[in-house]
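Only one structure is covered here, and it is reproduced in the block below.
Only one protein chain is missing; all other protein chains are in place.
Entry: subunit A
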């Protein structure tokens, strides 16, 4: 009789289980194939941080700063949600009485190809031609994925990535110059956020990358390359955000100070 009751309990469990599993199966199919499974409600948005995205128009009493590139251009990592958009104008305040208008077109995760495509859509052309300064941060996402490779594969991949990156960058600078021959292009170098656990090989690759970038950027008389590696190398704990990758508020401020010092006389002369 034990077998009899066991059989009935198995039968019951199996029947109920079958029905439940059939429903789950139906759900699984629906969720992966339904054309539009109720678009998620629009998340409430917080007010835009100061001057980050508004497209401003130029007047005689102001100059314009355009920020292009990846998450660092965007200001990701800053616990105050500010980034270069507000620290740079701040540090210019001492040098000029003019109003500083900022346009930030940074996109998280952007690679050099993405930046080139963004510029080629021409949507930004007006903003570019109005800009007096163009801050560009790009390349980090191009190189990020090769860090985890072994040394042999890394060397090859690095060459490939660097070649395509330099080609894209060359194109990008050309597009910028076509739209605006006069603006000062400020290019941010790469740093190594994993400095603490990194080896010499990685540093060598990083330096190669930065060197070649600098060469390219400064072929243009009005381009300037701002190194960041030296500033952050011994300050990872102080200047890198909790995500271990982006600068934090203090990091962005330190970088902004460095940039403003480099172009101080130009700002004063405007």
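Methods note: a residue touches a chain if its C-beta (ideal position, glycine included) is under 8 Å from a C-beta of that chain, and two chains touch if they have at least 3 such contacts; residues count from 1.
Everything below uses one rule, namely that contacts and distances are computed from a predicted model.
Under which of the names "Penicillin-binding protein", "Methyltransferase family protein", "Sugar ABC transporter permease" or "Putative membrane protein" is the non-displayed chain listed in UniProt?
Options "Penicillin-binding protein", "Methyltransferase family protein", "Sugar ABC transporter permease" or "Putative membrane protein" narrow down to "Putative membrane protein" for the missing chain.
Among A:75, A:140 or A:223, which residue is in touch with the absent chain?
Of the candidates A:75, A:140 or A:223, A:75 is in touch with the missing chain.
Of A:18, A:211 or A:234, which one is in contact with the hidden chain?
Going through A:18, A:211 or A:234 one by one, A:18 is the residue touching the chain not shown.
Extract the touching residues of subunit A with respect to the undisplayed chain.
Within subunit A, the residues touching the omitted chain are 3, 6-7, 10-11, 13-14, 17-18, 20-25, 27-29, 31-40, 42-43, 45-46, 48-49, 52-53, 71, 74-77, 79, 81, 104-108, 118, 194, 196-197, 236-237, 241-244.
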